[in-house]
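Some chains omitted; the rest stay in position.
Order of writing sets the chain letters: A, B and C. Residues in each chain are counted from 1.
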Amino acid sequence: MALINTPIKPFKATAFKEGKFVDVTDADVKGKWAIFFFYPADFTFVCPTELEDLAGIYPTLQSLNVEVYSVSTDTHFSHKAWHDTSPAIGKISYYMLGDQSGQITNNFDVMRPGVGLADRATFLVDPEGVIQFMEITSEGVGRNATELLRKVKAAQYVAAHPGEVCPAKWEEGEETLAPSLDLVGKI
Amino acid sequence: MALINTPIKPFKATAFKEGKFVDVTDADVKGKWAIFFFYPADFTFVCPTELEDLAGIYPTLQSLNVEVYSVSTDTHFSHKAWHDTSPAIGKISYYMLGDQSGQITNNFDVMRPGVGLADRATFLVDPEGVIQFMEITSEGVGRNATELLRKVKAAQYVAAHPGEVCPAKWEEGEETLAPSLDLVGKI
Amino acid sequence: MALINTPIKPFKATAFKEGKFVDVTDADVKGKWAIFFFYPADFTFVCPTELEDLAGIYPTLQSLNVEVYSVSTDTHFSHKAWHDTSPAIGKISYYMLGDQSGQITNNFDVMRPGVGLADRATFLVDPEGVIQFMEITSEGVGRNATELLRKVKAAQYVAAHPGEVCPAKWEEGEETLAPSLDLVGKI
């Protein structure tokens, strides 16, 4: 079975965030929406453009009560050094988790076996710690922060409006559907 | 470990496609790109809008050598009946696989335990039968066929151009990146 | 050993009954006589004639304190859609149970292995939840509601008259047998 609709598992790690080293656990994650954004390694190629793309929507996400955690199997020391030296990464102000033990990467089932690096995977976690969305792309295809934002909003809308669902391609402000017996077999 | 970069497993099922019942196996899938589009049940709510959205890009996908298979744990009899009676579903001309035994849904690890229904999951499979992309959303959030098309094109570009990768939000025609030692730590 | 004389096992499912979706459990079944009437799939061929035949005796069965549950591995959504569109099925006012998880079909040991569909099987359950009669036919041979009614009456007669048994072909009102030592070897 997939991890969708399951709670996140316990973890403990050190993150680099805005010039400091801070400890983060699964308990810290709850109470807010959260995005876990996995990538293979610091100092590599597609990753910085994705992380920079995500940095661009971070203020909007914060205003929507969404925290962001990027994760690789590098250490927090390495994250700081990358942040110090890369113009793209230097724009990041969200949490960069050091997962050199692989605990978080294994928790989310995205460790590449025998390689020691994470897949390019994105997870949306709701304030109860339950996974609401997941996406994994193979090497080489960049992710899209705009589409991610669309889905965050849809998930929040549905959570806030029990009894309604968002149809395909729904954008904030559009109509939703209210499932009922009468609709069965009528759409 | 996730299913990304693993080959699809053997299956055999009957599909409804354009007024006929046809048998489909994993062997039939190979040789072309393929999208497996899982949804919980016929005659329900969000599903038809997603399936209709996907029907809209089916001609484009066919021109890109991509076949489409929708999958639920309903029978092919049920798929035909739905196609006969629903205006949205009536627009579909791709394969609607009847997976009442759950074989395919379990193969892709998206069976909801104890429920007998599939998650809302999308998989892109390359012509060798290897999974290149996967996405799963919880109940209530509709998928987006336009973003799916963007990623199909990126995956095909990378497959055709070894040595290049697509940055975040890459759209067809934009520049790509060619990883090299010199770029390490420079982006 | 066969299921005859064993109690039904716990289950929970959603049924379509007279325009509504209602939850049904094994606890709801007890207290009345009950018929479980399994068939392979909605929207198929022999099945509707059998279900229609059963619908014809449903008022009589109700007057005899017997409830009726048809069961297939389709969803309750599918049952409703079939009820909406088929003239034969539209006559049904008993419970149509959605068993897409296969729980009930497996409970009664009539799942076709590897297929995900139920056998054509009929079970009579007494008010204590104990199976009193079972019948399974292969594909292609229709069942007979009149004979079913005869056996329901015989079972109810025997339950009400301890010490008597019904001989072959017994019809309501005919004489029964009272076993005794003197009869041993004398019939």
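In this section, contacts are C-beta pairs under 8 Å (C-beta built on N, C-alpha and C of every residue); 3 or more make two chains touch, one makes a residue touch a chain.
As the structure is a prediction and not an experimental result, all values here were calculated from the model.
All protein chains share one sequence; of the complete assembly in this entry, 3 are displayed, while the total copy number is 10.
Basically, only the chains that are shown with their structure count from here on.
Seen as a C-alpha superposition, subunit A sits on subunit C after a turn of 70°, to the nearest 5. Looking at which positions face the partner, subunit B and subunit C present mostly the same ones, since more than half of the interface numbers are shared. In terms of their C-alpha centroids, the spacing between subunit A and subunit B amounts to 22 Å. Inter-chain spacing, taken between the CA centroids of subunit A and subunit C, is 51 Å.
Subunit B and subunit C have Cα centroids separated by 40 Å.
Looking at subunit A, residues 184-185 sit in touch with two or more other chains. Touching subunit A in their complex are the following residues of subunit B: 1-2, 4-5, 43-46, 48-50, 52-54, 82, 85-88, 109-113, 119, 121, 131-147, 150-151, 154-155, 158, 164-170, 177, 179, 183-187. Subunit C meets subunit B in the complex at residues 41-44, 73-75, 77-78, 80-82, 84-85, 99-102, 114-117.
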